[in-house]
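Only one protein chain is missing; all other protein chains are in place.
Up next is subunit A:
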Amino acid sequence: MKKNLLSAAVIAATSALLLAGCSDPGAGGTSADPASWPDQDTDLSGTSLTIWAAQNSNTVPDSVIAGFEDLTGAEVTVETIPDPYEQGIQTKVATGDMPDLAFWQPTASQLTALNAGTNLQSLDDAPWLENVDPALRDITGLLDDTRYAALVSTPAVQGVYYNKDVFTANGVTELPTDWESFIELGRQLDSAGVTPFYEMGADRWGTQWWVQVQLADAAADGLWDRVNAGDEKFTDPTIQGAIDTYASLIDEGLFNDDIKTATFEDQGAALLAGDAAMVVQVNSFFGQLQSLSDTETLNDTIGFFPIAPSGNIGSFIPDQSNALVAFATGDAEKEAASRQLLSYWLGDGYADFVETQDTISLQPSVPTPDTVPTALVSVSESIGTSVGSMQALAIANPDLYIFLADMIQGTKTPAEVAQATQDQFAQLAKAQGADGF
């Protein structure tokens, strides 16, 4: 019996070791050279495509899918991946599971995180590109000079949402034109007994915008290239300075008293009610406001202006609902069908898409519906002159927002925030095999 047990153990151990031999289950097919683009109406009867989408983007493609299915006979299914979406997809792709298409943040760091060179199809020479507004065509979606993501709607911009009524009640007629006048306005409102700025310390993720908008000029000057190469660190004066400024403004009392416990929902309610004058946020914040009020009220009460140290420059930050990537699944027929769907989406199906989504058009030939709220139009107008945020330009996206939230809670100093961010950035850059780390 002992001998049997021994032999069983040996079999178990050897087979386990054999199975455990190191291989990456996520190593997908290899992406081919820029491929051919089928006509939008090529017959696809019997072909089925899967699109992965997040909880907030799973209805975005509805009109496109309906039109595409009618036109080609293909069958397109949207599969909702639960939040946290990006983590879920990375884990699935790492273990060898892939859809044909997926909503994905089209930034360099997120394309790197999907191992774009191996897992994604190149979208170079796509037929729709000539129709896209030239100012928006190449702002994102590219990695190592290859296009991997198709932008379907305008990317988000970090900037200031303000309550028009609060401004009027306090005699503010001119919008701030640079950082100095922006902070000066904050102090002026504070002395008038108004809460100038509202921050969501408990939900954490919004905390990073205050630091990032301060870096817009430096970003235009190549800050993130230097950070990516390891030549400049988060602890060096530029980024550290922005963190310090944010901390000092909080200490000065220019933010809401409940900054430690305030949530994203509180932030929207406070701005809408006029309990606070300004909020530095991105487009999803406006989505939150839309869930609380109607377009007419929002047009009357909420405005937007971009801000940076030197003037009204926005920092754009595309998110997952703005773009799609096509996976290199290894099935040439389906890969071509995925490209065809994207051609249709940004081709014949685009006008209908913009209309049903009530969103801003990326193509001058397709008009933006006049039902789009004015604040969102201001946001999209600022994109042409905006610069990339950390998410758009850095090769890795460290948890800066968590460390800043820690700072708000009092468990980290501004110097520790920069150090922790730098450490994590270096760890991620090293894992990517970036030079200089």
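Please note the rule applied: contacts are C-beta pairs under 8 Å (C-beta built on N, C-alpha and C of every residue); 3 or more make two chains touch, one makes a residue touch a chain; residues count from 1.
Convention: contacts and distances are computed from a predicted model.
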item	value
Protein that the absent chain corresponds to, by UniProt name, given "Carbohydrate ABC transporter membrane protein 1 (CUT1 family)", "Protocatechuate 3,4-dioxygenase subunit alpha", "NADH-quinone oxidoreductase subunit K" or "Sulfur carrier protein ThiS"	"Carbohydrate ABC transporter membrane protein 1 (CUT1 family)"
Given A:42, A:170, A:188 or A:409, the one touching the chain that is not displayed	A:409
Touching residue (missing chain; options A:42, A:63 or A:90)	A:90
Of A:118, A:188 or A:245, the residue in touch with the unshown chain	A:118
Hidden partner chain, residues of subunit A it touches	1, 4, 7-8, 11-13, 15-17, 19-20, 22-24, 26-28, 84, 86-87, 90-91, 93-94, 112-115, 118, 201-202, 204, 258, 260-261, 399, 402, 405-406, 408-412, 420, 423-424, 427-428, 431-433
